[in-house]
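Attaching a single structure in C-alpha cells format; questions to follow.
The block that comes next holds chain A.
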Amino acid sequence: MNGIKVDINHLKKGEVNLGTSIMAVNFKDGVILGADSRTTTGSYIANRVTDKLTQIHDTIYCCRSGSAADTQAVADMVKYHLQIYSAQLPPNEKPTTQIAANVFQEICYNNKEHLTAGIICAGYDAKNGGSVYSIPIGGSIHKQEYAIAGSGSTFIYGWCNENYKPQMEKDDCVQFIKTALSEAIKWDGSSGGVIRMVILTKSGVERLIFYPEEYQK
Partner candidate 1 sequence: MSDPSSINGGSALAMVGKDCIAIACDLRLGNQSLGLSNNFEKLFQFGDKTFLGLTGLATDVITLSETFRFKNNLYELREERSIEPTTLANLVSSTLYEKRFGPYFVGPIVAGLHSKTNKPFICGFDSIGCIDFAKDFIVSGTASDQLYGMCESLYEPNLEPEDLFETISQALLNAVDRDALSGWGAIVYIVTKDNVTRRVLKTRQD
Partner candidate 2 sequence: MPGLGFDNYQRNQFLSAKGFGQPMATSTGTTIVGCKFKDGVVIAADTRATAGSIVADKNCEKLHQLAPKIWCAGAGTAADTEMVTQLIASNLELHALAQNRQPRVITALTMLKQHLFQYQGHLGAYLIVAGVDPTGAHLLSVQAHGSTDIGKYQSLGSGSLAAMAVLETNFKEDMTKEEAMKLCANAIESGIWNDLGSGSNVDLCVMEVGKDAELYRNYLTPNVRAEKARSYKFARGTTAVLRESVKNILDIEETVINFTSTADAMEVDA
C-alpha cells in the first residue's frame, strides 16, 4: 500500500455485489431516489427484486452500491445512531439529512480499509428541504444537486449532465430518473430488474416501482 494506489475494487471471494445503478435528484418539493434491483454473486443474479433504497429515518433514505454486506451493515449502524440521536432531540424535531450523511461519511472513512461501500444519502427535512449527499468509496462526502453512482452510472454521466434541470416538477423528475436508469440498466450487465423510486417531500414518503415492460418501451 503506497497511499496513492489503493485497490478499491476488491471484493472478497464469493461476496454478494450490488452491481447497481443508483441515483438521487433534488426537485421542487423535495428529493427522489432511484435504483435498479439487481444483486449478483459473480455472474449469478442472487436477487432480481432487491430493494437498494434503505430507510435511515422517517424522510431520510440511502441508495447502496458495492458490497451488499458492507452497505447493509453501515446503513444499520447509521439507522441506529439516528434513532439514539432523534430520541434526544426536542419533540417534533427530526434529524437533518446533513447529519445522517455525515454519520455515513464518518463510518465509511474510519473503516475505509475494510469497506466497499458507495452510498448516496438523500432526504427531506423541514430546514433544508430536499438534499443529496454522495459518499463514494474512501469516505469523502459531496453535497450535490443530484448524484449518480454504481457501475451503471458511468453510462449516463453525459446524459444526466445534459438533461438535468434545477427545480423540476415531480413528474418531470420521475421521468428524468426513469430514463436515466433505464439507459444505465440497458448498458450495464450488472444492473437490471425493476426500477424502484422513493419520493421524499414534506408530505412524507411515496414509493414507486416501474417494471421492465414499461421503462424499456
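Here is how the candidates were picked: all candidates are chains of the complex that A comes from, given by their letters.
What to note about this one:
Throughout what follows, a residue touches a chain if its C-beta (ideal position, glycine included) is under 8 Å from a C-beta of that chain, and two chains touch if they have at least 3 such contacts; residues count from 1.
Just so you know, these numbers come straight off a predicted model, no measurement behind them.
The candidate list 1 or 2 contains one chain touching chain A in this complex, and it is 2.
In the complex of the two chains, the chain A residues touching candidate 2 come out as 12, 14-16, 39, 41, 44, 46-47, 49-51, 67-70, 72-73, 76, 114.
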